[in-house]
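Following this message is one structure expressed as C-alpha cells.
As you look at this complex, bear in mind that one protein chain is not there, while each of the others sits in place.
Right after this comes subunit A.
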Amino acid sequence: MKRSGFWFVAPFLVLYVAFLIVPMVIGLGASVTDDGITGHARFVGAANYVELFGDPAVWSSLWHTLIFTVTSTPVIVLVGLGMALLANRMAPERWLYRLAFFAPYLLPVSVVVLIWNWLYQPGFGLINDALTRLGLHEVGWLSTDGMAMTSIVITTVWWTAGFGFLLYLAALQEIPRQLYEASALDGATPFQQLRRITLPLLSRTHQLVIVLQVLASLKVFDQIYLLSGQGGIPGVRSIVQYIYESGFTRFRIGYASAISYVFFALIAVVALVHFRLVKR
C-alpha cells in the first residue's frame, strides 16, 4: 500500500475517530456508571443494564420503533418504486415529476412537521376541513395513540419516499433499452416486461433501499418528537427518543448510554442477518 493513500483518508479518519469511535468508547464507559450531567460518576457495574431490562418504557418504546419500522418501510419502498416507474415513463414532463417526487426529501424535518401539524389540526386543519365538507367525521389525527402512529407514518412516507425514488430511478436508467425492444418484438405486454425484466433487474436496488430504509426507520426520532409536541404522546415514543429523554431531560447519561448499547446490539443483529441473506 502506498503511503500517499493514507494521507488522503486522514482527514476523514480524524473526524471518524473524534466523533464516532471516541464517543462510543466514552458511552460504553458511561453505561456502567451512574453518570449524570454534573460529572460525578460512580461505577455501578451492570445496574443500568439490569434496570433497563425491567423498565417497561424501554420495551414499549422499542415496540413503537418496531411498529413504525414494519409499517413505514414497505410503504416507503413501494411508493418510491411506483414514483420511479412513473417518472421513468413520462417522457416530456419527466423533469417535473422528478422534482415533485424528490422535493419533499430536501425539506428539513422542522419544516415538514410544521406543514403536517397544520394539515392534521382538528377543526381548521386542511384534512379535517375537507372531511367535514364532504360530510364525513373529523379524524383526531394526533389525539389518539393509534391514529398518531398512522399520521407519523404518512408524514414520513411523504417526506422520505423521494430517497428510494432517486435510487430506483437511477437503477431504471441503467437497464438496457434493447431488452425492452427485443421483448416487445416477441410480443411481451408492458406488464410482462415489468415483471420479467424491470423488477428482476432492480433486485440489487431493492436490497439496498430496504436495508437503508430499515436502518433509517429504526433510528426514528425527529418527526415523532416534533409531531408529539409538548409533553409528547407516550403511545408513539421511539427508543431513540427514550434514550434522549433519559439522558437529557432526566439527566441520567449512564442509563441512557446503557440503553443505547442494547439498541446498538439489536441493530448489529439486524445488520448481520442481512449480511447472511445477501451472501447466500
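Quick note on the criterion: contacts are C-beta pairs under 8 Å (C-beta built on N, C-alpha and C of every residue); 3 or more make two chains touch, one makes a residue touch a chain; residues count from 1.
The working rule: contacts and distances are computed from a predicted model.
Trainee: For the chain not present in this complex, what protein name does its UniProt entry give, out of "Glutamyl-tRNA(Gln) amidotransferase subunit A", "Multiple sugar transport system substrate-binding protein", "Phosphoserine phosphatase" or "Cytochrome P450"?
Mentor: This omitted chain is identified in its UniProt record as "Multiple sugar transport system substrate-binding protein".
Trainee: Of the residues A:3, A:40, A:133 or A:177, which one touches the chain left out of the display?
Mentor: Going through A:3, A:40, A:133 or A:177 one by one, A:40 is the residue touching the chain not shown.
Trainee: Of the residues in subunit A, which ones touch the absent chain?
Mentor: Its contact residues with the unshown chain are 34-42, 143, 230-234, 248-252, 255.
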